[in-house]
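Omission of a single protein chain aside, the complex is shown with its protein chains in their original locations.
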Amino acid sequence: MAHAHAVKRYSGFMDWLTTVDHKKIGILYLIAGGFFFLVGGLEAILIRIQLWAPQNDFVGADTYNELITMHGTTMIFLAAMPLLFAFMNAVVPLQIGARDVAFPFVNSLGFWTFFFGGLLLNVSWIVGDVPDAGWTAYAPLAGTTYSNDHGMDYYVLGLQIAGIGTLIGGINFLVTIINMRAPGMTFMRMPLFTWTAFITSALILFAFPALTVGLAALMFDRLFSANFFDPTAGGNAVLWEHIFWIFGHPEVYILILPAFGIISEVISTFSRKRLFGYSSMVFATILIGFLGFMVWAHHMFTTGLGPVANALFSIATMLIAVPTGIKIFNWLFTMWGGSIKFTSANLYAVGFVPTFVMGGVTGVMLASAPADFQYHDTYFVVAHFHYVIVGGLVLGIFAGLHYWWPKMFGRVLNETLGKITFWTFFIGFHLTFFIQHFLGLLGMPRRIWQYLDGIGFNEMNMISTVGALLMGVGTILFLMNVVVTMAKPKNAPADPWEDGRTLEWTIPSPPPEYNFAQTPLVRGYDAYWKEKMEGHKGMTPAEPIGPIHMPSPSILPFFMGVGLFVAGFGFMYAPDWGHIGALKTGHFIGIIGLATTLLCMVLRSMIDDHGFHIEEDEILKDLGGKA
Amino acid sequence: MSAHTHVEGQLPHEPEKATLEGRNKVLGFWLFLGGETVLFGTLFAAYLSLRDQVLEGPTANHLFDLMLVAIATAILLTSSLTSVFAIQAMHQKNVKSLIGWLIVTVVLGASFLGLEIYEFYHYVHEGHGFTTSAFSSSFYTLVGFHGAHVLFGIVWITLLIIQLSRKGLNVVTAPKVYVAGMYWHFIDVVWVFIFTVVYLMGKVV
């Protein structure tokens, strides 16, 4: 069935700027997230170099504050979350047998707002006014009285813009998973990674609006002289902490749940064994997600909430260890009796388990409010969260990279190099952060630029820095692996691990634009494995071959991101850029930026996207070419 | 994407739900409203904690005129009803009636906004500006965010009226209208809490 209008197809650079294809958007997130990971990693190494000796002056105190702020902010918002979105984009539609996400245009918009928000945040380095109030931006330090350059403006506006992208991404995946599963795929037949993506998206939906309000209020305080957090005007600093952590705590579960999903997939695939306790895994994920909203004040035990509040939050926090523990045991029971293959992906997954447990148990220690009065603001906390985020999330990401690289790029990452990378990074990680537990217990405070000689911190800090450098080496080795692999021919099979259990392994590597020539019929959990065990070569199709309707590419999301970027600058520099007539130049530019974004929204609404069709003959040709 | 459900001739019963794209839009919007609930809830929480910090400015009890608020409430509530009539007209495939009710909704919404702008102008003259105190900042942010949502809704529905006039009612325009109706109801729901928590509770001494 031909359409009368011209089919808009781009190639090369324009293809990437206008794509609404979830697979390409996944790669965009991977590249951008990977880039910001390197930026954040460099910031970390500079921090560790400053701290390797007492009273070091490698960087000045102000620069040090900027480094720790940007390291945390970049790693969490611009590296970890986008890398998770990369996997969600690349894998979830394939795992549920769908041809794309529910809102492809919005998917692209999510990427470009993240990109321009991250760009805005990091432009601060070039300008010289860098955010420096910590990634948590506590008031009143973050207000204009104590941070009176534009640094914190970059923080507020960069994150606000990037946050929009995350929020709409969350809605996208929720609708995709609810509405677009293949026939036969009930909720309890979904792969674990899709389940965790689902719960994570729900967390994003409910946590990010709180951050939006907090950032907006801080922005109003800084740019428009509002009084939310300024105590001299009746504002309240504790209010900031509450709002931030009501977002902030679910945020860390947003970070870890997808990693849990990756581990479930990798461990069961490379144990050639069904995941143990699927229902309890699902239930545990939901429970962790729900409880994650009830524990935020464990970041505030020392603010003076009082014993009742402290007790409540203490107990609620410890409760989360229960479903998490269930997951750990289920992974162990999955491996028990399985036929285990230690590929690089599985090394990362198996390395994840004891490392995350270590991070989890220090979490339970921190959950005890009286004890936390000693741990709070020491390196003990730093050790804890790096164990769960790096030892947990980052190891999970590396596992996912190795596991799904062939599906995304048609090539398998070099296994030898992968194993060397794993050991370098793993040993480096433990060297860096295990010792920090003891530094914290000895009383070394967080966020200090220097420490005195002769108080017992010297050797441990040196060891920690060596570990960090090792992690840097590991990262470089991984990049080398990527380069070496990209030079190989693009000939990975559909099921390169030969033990694929889920639907993404039933289609070519990389998949054709439309993913599935025919939507598959799902007959059980581990849909592909079930068919394999019954002697079938592939999935039974649920529909005949027919023309497939695809959404059109669009440049509008890119321009919407540009508009917001420009608007951010305008509003930020309004006090400094003089006037055009009665209006401040900065406000004028800000309005132009916002108007650009709004105009794109109007165009999107008024001009219908008819999409285009991929015809049967093209589909049959693809099927014939790849057996 | 799977093959389009091209409907020849007859418009299906609930046109907003007749296509996958339409059902996705409706579900996606419900979820968005869940997020908006948290957004406004956080603004309410901030307002609740700061509402007594008036510094030298006027208090809520001094400022608020319940008669004005009652009129604004009646206007917005009525506009929510007219948006329901618009959706009913859509289900009856009566495009002229649909557009008519949408126009009434927009006019009522604009009147609400006009009253609110007048109200804010008056407050500023009473010494209650955005930067006056923590109470005033949180008041204007909460009520202002709601007003901004009303403004966005007015522009959105106006654009939809134009689209309906040009393209008519079909399985592509129907979900847009339905979703706009959901949005309009939601901002009326938020207003119920605003007049209760901000204005009425502000008058309880």
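The first chain written gets the first letter, and so on, giving A and B; residue counts start at 1 in each chain.
The working rule: a residue touches a chain if its C-beta (ideal position, glycine included) is under 8 Å from a C-beta of that chain, and two chains touch if they have at least 3 such contacts.
Everything that follows uses one rule, which is that contacts and distances are computed from a predicted model.
One chain of this complex is left out of the view, and of "Cytochrome c oxidase subunit IV", "Probable tRNA sulfurtransferase", "ResB-like family protein" or "Monovalent cation/H(+) antiporter subunit G", the protein name its UniProt record gives is "Cytochrome c oxidase subunit IV". Checked against the hidden chain, the listed residues A:183, A:337 or A:456 yield one contact partner: A:183. Here the missing chain is touched by one residue of A:293, A:478, A:573 or A:612, and it is A:293. Mapped onto chain B, contacts with the missing chain fall at residues 12-14, 17-18, 20, 23, 27, 30-31, 33-38, 40-42, 44-46, 48-49, 53, 66, 70, 73-74, 77-78, 80-81, 84-85, 88, 91-92, 182, 185-186, 188-189, 192-193, 195-197, 200-201, 203-205. Touch with the hidden chain on the side of chain A covers residues 174, 178-181, 183, 202, 205-206, 210, 231, 236, 238-239, 242, 246, 293-294, 297, 304-305, 309.
Quick note on the criterion: only the chains that are shown with their structure count from here on.
Interface of chain A with chain B (complex): residues 99-100, 102-103, 167, 171-172, 174-175, 178-180, 205-210, 212-214, 216-217, 220-221, 224-228, 230, 233-236, 239, 242-243, 246, 514, 519, 543, 546-551, 602, 605-606, 608, 611.
The touching residues of chain B, when paired with chain A in their complex, are 1-4, 20, 23-24, 27-28, 31-32, 34-36, 38-39, 42-43, 45-46, 49-50, 53-55, 130-138, 141, 156, 159-160, 162-163, 167, 172, 176.
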